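I am attaching a structure below and will ask some questions about it afterwards.
All protein chains but one are shown at their positions in the complex.
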Amino acid sequence: MSRLRSQAFLLPVFSVLLGFAVGAVLIVAEGKSPVRALGAFWSGAFDGRDAFGRTLEKATPLVLTGSAVIVGLRAGLFNIGAQGQLISGALFAAYFGYRVGGLPGPLHAAAALAVGGLFGALPAALAGVLKATRGVHEVISTIMLNTVIVSITEYLAGTPWKAPRAAFPRTPEIQESARIPRVGGLPTGFLLAVLAALLVWFLIDRTTTGFRLVTVGSNRHAAQYAGISVGVVTVGAMALSGFLAGLGGAIESLGVVGHFESNSSGTLGFDGITIALLARVSPRAAIPAALLIGALRAADTALQFQAKVAPEVVDVMLAIILLLVAAPMLVRAVLRLKAERDGGELQLTSGWGS
Amino acid sequence: MDAPVPGRAGTPGPNGPQGTQFDRRSPALPSGLVRSALVVAALATAAYAAYAWDGLRTQAVLGFAIRFATPLVLGAMCGLIGERSGIINIGIEGQILASAFTGFLLASTVGIAAGVVAGVLTGMALGAFLALCAVTWRIDQIIAGTIITISAAGLTSFFYRQGRTIKGRMPTIEIPGLSEIPLVGRLLFTNPPITMATMLLVVALHVLLFRTRWGLRTRAVGEHPSAADTVGVNVTLLRYLNVTVAGGFAGLAGVFISLESSSTFERNISAGRGFLALALLITGRWRPFLVWGAALFFGLTSGLANQLQFDQVLDVPTQFVSMLPYAMTIVVLAVFAGRVRPPAAAGQPYTKE
Partner (left out) sequence: MSASVDRQGTPLLAARGLTKRFPGVVANADVDLELWPGEILALLGENGAGKSTLVKMLFGLYGADEGEIWIKGEHVHLRSPADAIARGMGMVHQHFQLVPVMSVAENVVLGAEPSVGPLLDLGAASRRVRELSDRYGLAVDPDAAVEDLAVGAQQRVEIVKALYRGADVLILDEPTAVLTPQETDELLGVMRGLAAQGTGIIFITHKLREVLAVADRIAVLRDGRVAGTVTPEGATESSLAELMVGRSVVLSVDKAPAAPGDVVLAVEGVSVRDERGATAVDGVDLVVRSGEIVGVAGVQGNGQRELVEAICGMRPATAGRVRIAGEDTTGSGPRHLGEIGLAHIPEDREKHGLVGSYSVADNLVLNRFFSPPFALRGVRQRDAVAAHAEELVGRFDIRTPSVSTPAASLSGGNKQKVVVAREIAAEPKVLVAAQPTRGVDVGSIEFIHSQLVAERDRGVGVLLVSAELDEILSLSDRIYVLYEGRTVASFDAATVTREQLGLAMAGAAATPGEPERGSGANEADSPI
């Protein structure tokens, strides 16, 4: 029993190490020094209050999008559109933050956060309703909605809600009362994110609502037989998932950037999914996973300027880590460990029709 | 073992609700052809009527539709072959992106033809990787597809260098005689190679899927792999083969994007078209001609919207125009999707008992 448990802990760790190894290989292939890259990583992500603060800042939306994807997956739903929901939350929180006046400090910020969560929940809930009533697979609907969201937010930030005299589409700065402050130089938003992740863990693991959610995810038919409304759980899980992602966006706008700017990156930012899978769909494990990836992303500039390494190497490393985490048999093969009866592969989704 | 679950007349087998008449069995020769001929005739009439009314614009919009549809159709064909074999591929986006990249790279260093070959091979290599993940390693197929997409995005951005240009250009092929026909001549018979090839590939795929042994076995493997296994069809081999070759289609879509419809590569140039292709696949009920129709419809909508905006008939922000296909996909899926019937075994790894 303990061998299995230690394997459950060690395998993700080894996956990360192997991912780093592959990253090192790529860096060498580019003619650069992996040792310098590692040094740049350290100084960019951990060395000093600024760096560590950056890491926490980057980790914050990751904790939340990771939790968002986890909530969906536990209910048998693949919310691949968390990034879009995050953007939606970011915009509307920023709007509330600059437009709505007259509220005292903490209340304004809290309300703005709630608005952000709400506008992340709405598109996700829509996808949930489409799935529950029309059988539309959420992978497709959330991805389509992502593009729609990006278009709408670009428009809003570029025309009606545009900051006057801004050179690119962005909203005006939020009011002081809506800001989420740093405490001791470290972003409070991160604590909020951690709190949210722990609440999600408690919900899923300890409550009857969580039991319903996981039952629907494990066996829809048995859930129906047990009197659980699959449709309600589907919509609810998607809404919660979207809320968490929207909250992540809201914290970005209110605690980090101070406004919303449309930087349509094109990619859909699959980081939330990577986190969810690295954490093997456990909300508590999403926190260290998010810290890792947050650190890697925080070291972006350092990698680029100190070690002259293209920061996209991180994307490749993440893909490798994801591959290894999703197929532990590969790690075992590399490390020559014995397998349990079933390989321990994550089987999350069951096709279009389920 | 439990006793068998029966499928009696009037009650469904284990595969759930019935789709439409379309998918029950191979289309019988006379009525299917007649139906299709009628549809084609109706469309042709509408097109020519519009052409008579405003030749220039009709040609522009229809031409746009065909160009818009081409990479989507190719991506959807990739997904179709895979899903008909039982493997869900959401990594099409990654395959397209990676192929656009390698195609562009080879085209800028060696030549266009080399670029096309490189792109197709890239698509196939990623297809083989998907097969490895899904069939041998039995990784959840949605995760496998995600991995492919993330890796492709990461690797292409990592190795991207600005300022390259391709050597040479894609020629425009004109079919003698046929290309003289008004409207249709320009639209269908005067095209660069990949656009031409796409139309032929759709026809070929339809024939292959519904009229050959390979097609029958493929469909069996996607609906009920153990039935195929027990009559001696090699499920694993067929899935590997199909998904790899299907990757070539996605590869073609990639090189279309970087070499034919434009002559450039940028980060994330695929812009979600791989996912749009998946939606078209479902809308088209995993049938080549219907998928083609769906893609053309989307191209048409997008083209019309663009044209109307250009003529300043419609006064909407550009963002709304570009998001139109995506919003429409959702609407169409909401209306149609609930009633479609995917290949029954798609998404599930096959275990020999």
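Quick notes
Going by the order they are written in, the chains are A and B; count residues from 1 in each one.
Operating definition for what follows: a contact is a pair of C-beta atoms (placed from the backbone, for glycine too) under 8 Å apart; a residue touches a chain by one contact, two chains touch by 3 or more.
Just so it is clear, the structure is predicted and the values come from calculations on it, not from any experiment.
Among the displayed chains, contact with the absent chain in the complete complex occurs for A, B.
Of B:T109, B:T230 or B:T318, it is B:T230 that touches the chain left out of the display. Interface with the hidden chain, as seen from chain A, comprises residues 206-209, 211, 215, 218-219, 221-229, 341.
Within the entire complex, the positions of chain B that touch the omitted partner chain are 1-18, 23-26, 207, 211-213, 215-217, 219-220, 223-224, 226-233, 344, 352-353.
We adopt the following convention: only the chains that are shown with their structure count from here on.
Remark: chain A and chain B have CA centroids separated by 30 Å (rounded to whole angstrom). Remark: chain A residues 26, 78, 80, 130, 133-137, 139-141, 143-148, 150-152, 154-155, 158-159, 265-268, 270, 273-274, 277, 310, 312-316, 318-320, 322-323, 326-327, 329-330, 343, 345-353 touch chain B in the complex.
Interface of chain B with chain A (complex): residues 16, 88, 90, 133, 137-144, 146-147, 149-151, 153-155, 157-158, 267-268, 271-272, 275-276, 278-279, 282, 317, 319-320, 322-323, 326-327, 329-330, 333-335, 337-338, 341-342, 344, 346-348.
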